[in-house]
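My questions all concern the structure below.
One protein chain omitted, others in place.
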Amino acid sequence: MSFFEAKSLTKKFGGLTAVNDLSFSVEKGEIFGIIGPNGSGKTTVFNLISRFFPVTSGEIWFQDKRIDALPAHEICKIGIGRTFQVVKPLRRMTVQENVMAGAFLRTGSITNARHRAEEIINFCNMDNYKLREAKGLPIPLRKRLEIARALATEPQLLLLDETCAGLNPKESEAAIELIRRIRDAGITIIIIEHIMKVMMGISDRILAINFGKEIALGKPQEVANHPEVIKAYLGDAYA
Amino acid sequence: MLNKKMLMTIAFALIAVALPLVIKAPYQQHILILVLIWATMGTAWNLLSGYAGQVSFGHAAFFGVGAYSAGLLTLHLGLSPWWGLILGPVMAMLVALPIGAIAFRLRGPYFALATLALGEIFRLVFLNTTNFTNGAKGILIMPAITSKVFYYYVGLGMLAVTVLVVYLIVHSKVGFYLVSIREDQDAATSLGIPTSLYKNLALLPSAFFTGLAGAFYMNYVAFIEPNIVFNLTNISIMVILVVMLGGVATTWGPTIGAALYIIMGELFRTTLGPANVLVFGVIVCLIIMFLPNGIAGELDILKRITQRKKAGLSGGV
Partner (left out) sequence: MEDMWIKFGQTVICGILLGGMYSLIAIGMTLIMGVMKIVNLAHGALVMVGMYVTYVCATYYGIDPYIGMFIAMPVLFLLGCLIQKYMINRLVEVDSILPENQVLLTVGIMLVLTEVIRLIFNSDYRSVTTSYSSEAIYIGAMSISVPLVIGFIIAMAFTFLLHMFLTNTDLGKSIRATAQDRDAAVYMGVNSSKITMITFGLGAALAAAGGSLLLPMFYLFPDVGHLFTAKSFIITILGGLGSTWGAAIGGLIIGLAESLGATYISMGYKDVVGLVIFLLVLLFLPGGIRSLVKR
């Protein structure tokens, strides 16, 4: 069995089917990308994995354990961390405190949590902002803080939701560099983006979805040239 | 830094202990005791609402249950109301469990409204179960001890324990988790925080100490009635105003707020006559508009800004 596996994942909101019979698996150490136009159901997939929404049908397996009935807060405990597309900083806490809040998952001691937070802040190159309140940070740093906080929970699988959206090319470059280093530290990553270019460079494999359904799955180059993907992104005329 | 803080705390504690030796008039001692009761309640409310962000408009339920636990012991069993100091907080925690189970299903203003309704239900039930509670007639006891100084020290001990326990909770992992929940519940969940559990971990001590304050109130004032101890405006909302005035989510804010609020209230009452509540209301509006984080809260913000400037960490932006 794979490291992570989604089987026939389906989510209906009333009459709307946001995710439709989606199956994919992710191997340990991989960077697995999910792409799709706006509203194609990418974030819903994350919300299903992290149990923010209950699944309508289908199964989710992580390290040989079925996880689609666990309470939301347990997901992090078993080793799946996530970030949010619309960042959710703990506004009135400093960067350090934000990261500590994550680190407390694995320790009860303030000293240990602070120590762990320092390491991660350093890993994410945020030392200069350690004592800044999160609400005062500019967007790129807030996005970075999301990652740092999730890393502090010591995940084995990290779900990154549009980490590069809204960043300029230079900031985007830095984010990609960070994502690579996270993978090199042994953490498997599923990343959502709707910017193809970002995904092409870092993903080992890409799943393209539209209207909640799989339209292509494979190596970045294969997916990028897939007629369905081109159609979904650029419209029928380019297919 | 820590030493300076500790020295300050010790200095204030000594002043508090010495206060009844200086202030001898019974009326002034009475005011001091009221301050202690409100400071205790404020500190307790602050844990749930200030730190964990679950703004309760129903803390009168815990206060009233604490007060009635003491009163009913005397009324029905003829026991000393001082046993209420044990039973009251425990009963308050027991009623907190179902209240939490109901209200924590809701967020933000809906949580506030649910606690408001629950608090009112308690008042009405205590008012109407006349056989058990004496209803609107209330419960009057004959206090065995009348020395104000005695009540002052008991109240001071109560406040000290409350502040200490809340301080220890806030400065632990639990405290971090509570503030995380206040700042963003979804983010907290994504970090593996079981939010319902932790909200209850804030609610139970909060109810406990509010119940304790209620039981102490019964012993001190010696008369209770549902419309007094379960009062929405004069208990539930006042405790919020006390903390808002002093400083939300600060250690000493509730105590500062209680002192200012009680002294201000008495001052107005004796000098302004019928206009006193009006002036009070105006001040409430001004505080909320211009000191949204209370006196201690705004001081903290100032301090942080100056500290950051000193450390040269204002960085980048």
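Annotations for the structure displayed:
The chains carry the letters A and B, assigned in the order they are written, with residues numbered from 1 in each.
Quick note on the criterion: contacts are C-beta pairs under 8 Å (C-beta built on N, C-alpha and C of every residue); 3 or more make two chains touch, one makes a residue touch a chain.
In this text the structure is predicted, and so the values were computed from the model without any measurement.
Considering the intact complex, the chain excluded from display touches B.
Set against the missing chain, the residues B:Ala18, B:Ile145, B:Leu267 or B:Val282 yield one that touches it, B:Val282. Between the chain not shown and the residues B:Ala112, B:Ile139, B:Ala258 or B:Ile295, the one that touches is B:Ala112. Not every partner is drawn; the one left out touches subunit B at residues 49-50, 53, 55, 57, 102, 105-110, 112-114, 117-118, 120-121, 124-125, 127-128, 182, 185-186, 232-233, 237, 240-241, 244, 248-249, 274-275, 277-278, 280-282, 284-285, 288-289, 292-293, 297.
Quick note on the criterion: only the chains that are shown with their structure count from here on.
Annotation: 42 Å between the Cα-based centres of subunit A and subunit B.
Considering their complex, residues 171-173, 176-177, 179-180, 183-184, 186-195, 308, 311, 313, 315-317 of subunit B touch subunit A.
Looking at the complex, you find that subunit A touches subunit B at residues 50, 52, 71-77, 81-82, 84, 88-93, 97, 100-102, 104-105, 107-110, 113, 128-132, 136-138, 149-150, 152-153.
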